[in-house]
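Of the protein chains in this complex, all but one are displayed in their positions.
We call the chains A, B and C, going by the order they appear; numbering starts again at 1 in every chain.
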Amino acid sequence: MRKRFLIGLGAVLLAGTAIAVGSRVTSAQQPAPPAGTAVTLTRADSVRLEGPRQPIFFRHDVHAGQLKMQCQYCHYSVSYSSEPGIPSMQTCMGCHMYVSGSTPTNKAEIRKLTTAWGKKQPVQWIRIHELARHVHFPHSRHIFALGPDACATCHGNIARMPQVYKVNNVNNMGFCITCHIERKVTRDCSTCHY
Amino acid sequence: MAARHVPGVLAQFDHVDGACDAIRELKATGYKDLTVYTAAANHEIEAAIGDPISPVRLFTLFGGIIGCAAGFGTTIWMSRDWPLIVGGKSVAAIPAFVAIGFELTILVGSLSTVAGIIILSMRKSLKGRPYSPRFSDDRIGVFVPCGADRAAQVERVLVQHGSVEVVRDA
Amino acid sequence: MADEAETQGVDRRQFLKVIGVSGAGAAVLSGCTTERVAKLVPYMVQSEDQVPGVPTWYASTCAECSSGCGVYVKTREGRPIKLEGNPDHPTNAGSLCSRGQAGLQSLYNPDRIKGPMARNAKGEFDLIKWDDAIARLAAKLSSAGGKVAAINGYGASTFSTFLADYVTALGGTTVAYEPFGREAERTANDRTWGKAELASYDFGAARHIVSFGADFLETWGPVVEQQRGFAASHGFHDGTMARMVFVGPRMSLTAANADEWLNVPAGSEALVALAMAQVVASRKGSPLAASLASYTPDAVAKDTGLTAAQITALAEAFAAASPSLAIAGGIPAQHRGAIELCQAVNLLNEAAGNIGRTVLFGTTVGGSDGYASMVSLFDKMGQGSVQVVLVHDANPLYAMPKDGKFAAAFAKVPFKVSTAAIIDETAAQCDLILPSLHALERWDDLHTRAGVTGLMQPVVQPVFQGMHFGDVLLKAAKTIAGPVAKFNDASFEARLKSAWQKVAAEQKAGDFDEFWRMALGRGGLFAPMAPAPQFPASKGAVSYTKPTFDGTGDYVFLPYPSSMYHDGRGTNKPWLLENPDPITKITWQSWVEMHPDTAAKIDVREGEIVELHSPHGMIRSQVYIYAGIRPDTMAMPLGLGHTAYGRYAKDRGVNALDLLGAADGQGFLPYVSTRVSVTRTEDYRKVARVDGMPRQLGRGIVQSMALMYAAKGMTPEEAYKAGGRAPVEENTELEQKAIEGWHDAQLENTKVGNYTGDHPKWGMAVDLSRCTGCSACVTACYAENNIPTVGEEQVFRRREMSWLRIERYWEGGEANEPLGVRFAPVMCQHCNNAPCEPVCPVYASYHTVDGLNGQVYNRCVGTRYCSNNCPFKVRYFNWLKYNDVAWPEPLNLQLNPDVTVRARGVMEKCTFCVQRIRAVQNTARIEGRDFKDGEIMTACAQACPSGAISFGNINDPAAKVVQWKKDPRGYVMLEGTNVQSSVTYLAKVLHDAPVAGRGES
Partner (left out) sequence: MAVIAHDPSLPTQTHAEVTRDVVRTITDKPTTGYYILAGTMAFLVLVLLGTFTAILKYGLGLAGYSPPIMWSVYITTFVFWIGIGHAGTLISAILYLFRSRWRTAVYRSTEAMTVFAVMTAGLFPIIHIGRQWIFYWLIPYPNQRFLWPNFKSPLMWDVFAISTYLTVSSTFLVIGLVPDIAAVRDHVSGWKKKIYSALSLGWTGADSQWRHYSRAYLYLAALATPLVLSVHSVVSWDFAMSIVPGWHGTIFAPYFVAGAIYSGIGMVLTLVIPLRKVLKIEHMITSYHFDNLAKLTLFTGSILFYAYGMEYFIAWYSGSTFEQTTFWRRAFGPNWWAGWSMIICNAFVSQLLWFKKIRRNLTALFVISIFINIGMWFERWVIISMSLTNDYVPYAWGQINPTWADWGILAGSFGWFGLWFTLFYKNFPIVAIQEIKELIPMPRRSHGGGH
């Protein structure tokens, strides 16, 4: 206890402010999106790509990047709910009833989708961003404040990710606070914690 | 014991007044850098050696001041860094921080005092000087660094003042 | 609609699967997040009425008791998480009682059986397939040869009619059974006016209410509606308030809310009523006077223990008030003279001219066939003339006294079928259990009064594999030859709709689908019919005979329905078990109430277990010493002592019915008909009470003032002084100045960072002249805020977590002075100078910008200093892993996803429902508007049937709460501590003087 105390205190004495400020900067910057936005990727590539391997090799870079689909098209409730909304299988089938893919990989992956639809078995996606349960983050408020393209602020440039990975640890409170300080919005605890 | 061996004469005394006389005479005849071993702090011998008062108090003083500043500084700065109201009190409530300022004054003050002893004592290396376990018991030891040429004279002075045991340590 | 329901079905079932694995989507607090792999499971088809993160509200009807209140079901991601009153419903108008709200815990009850069960050779139950179950049922029904009987506990409804028709078609008989059937009142009304129906009462209009043992705030009649009416008339408003007198041997919650309690011996209530009627009639020159001539106050005084003067005074006051209202009935007055009592009260009402003004006919419907027909049915069973018995929504083997040997008779039936979703005493004796659906899982309706029918729709896929009994019967009908074949609807839903098509026709509704959609959206058909204008003259006199009591014991035994457990159907719900009894404040236990003098006489102390012996049985339970009961009477709550009915109810407490005789008293079960003798055992059992010191010690926690002062617009303090009592000196003038100056100085310093700029400031006001202590708000708080129930053992250590508690204090009650009771809901007072805040070393307790006393659970390290420093002691600590044990699957599905589930080692407390505040603020912001007053409501304020709580932004001068706070009756608790709390209490108002001298003033 005493040791920790001395360390903490010493740090503060010497460069408390500097450290605090410094950490704000560091936690604010994001790593650049990966280079792997080549259009042709096979299922095998998903192994070497960053981020967890999904049951279906869904290409955000294709849908959001090349096809320029709005995030809200699939994540439908993000602008009016605390939850962004995971697209229902029906939403996927809306297009893939007709779009069956060009490359073999695409075909294969889309077939997975159609079979799942046929069996009424929803695809179980691996969750990437899971906010701690004691934090309440209303997506709608943030989309309202930062505009519909603000997703990248936290999630990174998804439009260039063949396979989504975690760019920011959204569970670092500092990550949230930095933004709130920069934008001079409330830092009141009960805004998120209740 | 990498340190260079210091030639000189080591004398042991039973009686404090004898030791003191010897020290005074030796200093008078221009012998510097004596080392006097005692089992406990002893004013007579301090007086005989006549070194100025230890500067360790400066360490205490500045340590205390730094601690006090740190105590108030950090508390006030931290309270303002993320201002939260509690119990309708002002964010930087100085009276509440007095306790911490005080404790840190004491803490840093005493730690720097300890640092003081260590640093100051290390300034004068005792490496290579002879020592006898009896010094921690009841004997007073006086070591006079000197070349072989002067040793005889030193021994005479020491013996004359009642040293019970004189060793030439060349 | 149907196929939509199908599709919804899919996603909801999916959803349940998922939350099955990912902890009910409940926000469980953990120091930091784990990196476990979480799955995201999408809907197959997105139903337009379910948006993740946004609650969806469905209108439905509460089936927890026969009142059939309308409810709004709040669902999140397809699962109901809260029940609130339907504001459009004429019965409950937006509020809901504890039992109704706890309906969720019967929906998600962990002891619901997983599917149909049949008894095997070894006599144990096996899970079987539905087809198999229905086949077995059909086989038995067709081979029963008409010897079929059904016991139906469900109220008047399409289903009940269907069941009756069905059984008739099989050649059998159906008995509609309701344990508290109010048979005596029907008979009495029949004898008085030739109307064998129940009256409905307008409490709101009555200026003087006299209740003869009728607990109209607890279990007698539609309590929510009656409580609303009572609050309207008896609550202080415009310088006046109605008066209420309670006549009966025990001070119930209802009696505690009366201005006077006349503790006459059990059985003599009728005499008081008759004497009053006599006086009133003679004053008003009513023709009744003659027939009542023999019942003068002097004549009855002796038997009632009252003086003639008291009765006369009471009667005069009753006559003077117009309109007035006298009511009788209810279990505590259901002795062998119950019918005479009700007749007497009828005459009293007629003499006072209340008929058609506060006593209304022609609106109530349905009702049970009564105890007598149950007894005869069981006789038939005993004689072996019943082959198949169907028990639906009833538990007679628990609710009817063991003395009647009904179990033995029941056992004689070769094939017994129950539709209980949880194996209760009756189901345990059955051969086939066909678990029916919960009201929130099924299509159904409930006809509660003329023109009012509540609808139920499935708002969640069956949590377990239950099936609507209607569907079961229809499926069975397909394979049974004979008349039942005519029941060929595709499903019960279809049958329900066809029934409603008739209703639509009556209502002259054009397009049925439109009508149906509207009805579903509204929650049913609410077109209350006006009460019958004309009344036949009453058929004269009452012949009062002193009711008899079995046995020779020294004490009359008075079992009464608990306001939480009702007839015992509430006992399997932790919320109701932990929500303390409003009067005794005992949780999780049963107890024997004993007057202090009695206790002294037989030398027992609280918690000592005594044996009560009656001619019909013996029970052992611990003593609770209560000044609110006659020394010659002992009372016990009903509803406990189950031998089955799930983990929470089984073997909890004892069943007071075991002391009763089962003999039918003129068509009803006389609950108050035995005398008991008491023997001591040296055993003790701690009483799980949650009240520490039940007296105020002059600390002015719950303040009251006389009507005359309140009418003059005095403050409680002024009234206190005017009452000639020395003022309690809180602070000297100098101190006061210092405090104010200091407070202003503080405010100067508190405008930094987030705190600069304009913010709303949340405040609350509680009108104690309306609060009845019913504790509905407490259950609402549990439901809204994921508060764990901790169980009896923890309550022994006073570790209950109820963020909102109803404090109950005794006044007087000693040395022959009348016993008074004070209630006040106490939640976090959200002090502006909160003592709890500065002592927290980590800012877990701090002041939010909008004036809340914030508690950041995930920052809390659990030093508990805040609780020590809280003068109101409204902070609650999670000592053990309550969050792990309080919600066994699937109870956890009820958890509110908007509220963090607090982990062990964390301090928690009332947050003024900050999640509701933030939700409204978010929507308002997105819609680019400001929130409206009344838009944000705490769960307690929403639930309160008396409308005693108002909440809002006190920076908005137009807000209702601000108006309330301006009321001169307003005071803040413990003002002397200068914590500047945000909750204002409006002092309770007492009548200046009791009319019969048995009330405090």
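Following the convention adopted for this analysis, contacts are C-beta pairs under 8 Å (C-beta built on N, C-alpha and C of every residue); 3 or more make two chains touch, one makes a residue touch a chain.
A quick note: this is a predicted structure, and the numbers were derived from the prediction, not measured.
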(request) For the chain that's been dropped from view, list the shown partners it touches. (result) A, B, C
(message) I'm checking contacts with the chain that's been left out. Which of C:716, C:838 or C:851 qualifies?
(response) C:838
(request) Write down which of C:121, C:697 or C:958 is the residue touching the left-out chain. (result) C:697
(message) Looking at the full complex, which residue from C:348, C:594 or C:906 touches the chain that isn't shown here?
(response) C:906
(request) Quickly run down the residues of subunit A that touch the omitted chain. (result) 1-2, 4-5, 7-9, 11-12, 16, 19-20, 23-24, 27, 172-174, 177
(request) State which residues belonging to subunit B touch the missing partner chain. (result) 14-18, 34-46, 49, 51, 53-54, 56-57, 60, 64, 74-75, 78-79, 81-82, 84, 86-87, 89, 93, 96-97, 99-100, 102-104, 106-107, 109-111, 113-114, 116-117, 120-121, 124, 126, 131, 133-138, 140, 162
(request) Write the list of subunit C residues that the hidden chain touches. (result) 31, 691-699, 701, 728-729, 794, 797-799, 805, 807-809, 826, 835, 838-843, 859-865, 867-869, 871-873, 876-881, 903-907, 973-974, 976-977
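One rule holds in what follows: only the chains that are shown with their structure count from here on.
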(request) Using mean C-alpha positions as chain centres, tell me how far subunit B is from subunit C in Å, no decimals. (result) 81
(request) Indicate the whole-number Å distance between the mean C-alpha point of subunit A and the mean C-alpha point of subunit C. (result) 47
(message) Quick check on subunit B: which residues sit in contact with 2+ other chains?
(response) 82, 84
(message) By the touch rule stated above, which residues of subunit A touch at least two different other chains?
(response) 187, 189
(request) Would you tell me which residues of subunit C are touching subunit A in their complex? (result) 10-11, 14, 26-30, 32-33, 37-46, 51-54, 753-754, 843, 846, 848-849, 852, 854, 856-859, 898-901, 911, 914-915, 918, 922, 925-926
(message) Under the definition above, what is the set of subunit C residues touching subunit B in their complex?
(response) 743, 746-747, 749-750, 752-755, 832-835, 837-838, 840, 843, 845-847, 980
(message) Under the stated contact criterion, what part of subunit B meets subunit C in this complex?
(response) 80, 82-91, 96
